[in-house]
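What follows is a set of notes on a single structure, which appears directly below.
One protein chain is absent from this view; the other protein chains keep their places.
Here is chain A:
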């Protein structure tokens, strides 16, 4: 009789999912920081839109962490 590894596998999946989404969250934060630096350096018409997009990306990345926590 083999031991049941299913629970361990689910746990490993969850940990991978959460760690991966956290790494992505850091990447999203870097994008926000970098867009802010870029827009401070070079000011043009579409800077505001770019900042908004970077924050939307960050919010979805945060959502991903929660989803990984809840769903996986």
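One rule holds for everything that comes next: contacts are C-beta pairs under 8 Å (C-beta built on N, C-alpha and C of every residue); 3 or more make two chains touch, one makes a residue touch a chain; residues count from 1.
Rule of thumb we're sticking to: contacts and distances are computed from a predicted model.
Write down which listed name, "Cytochrome c oxidase accessory protein FixG", "Branched-chain amino acid transport system permease protein", "Short-chain dehydrogenase" or "Putative membrane protein", is the UniProt protein name of the chain that is not shown.
Not shown, but named in UniProt as "Putative membrane protein".
Footprint of the hidden chain on chain A, which residues?
Residues touching the hidden chain, for chain A, are 17, 20-21, 24, 27-28, 30-31, 34-35, 37-38, 40-46, 50, 53-54, 57, 60-61, 63-64, 67-68, 71-72.
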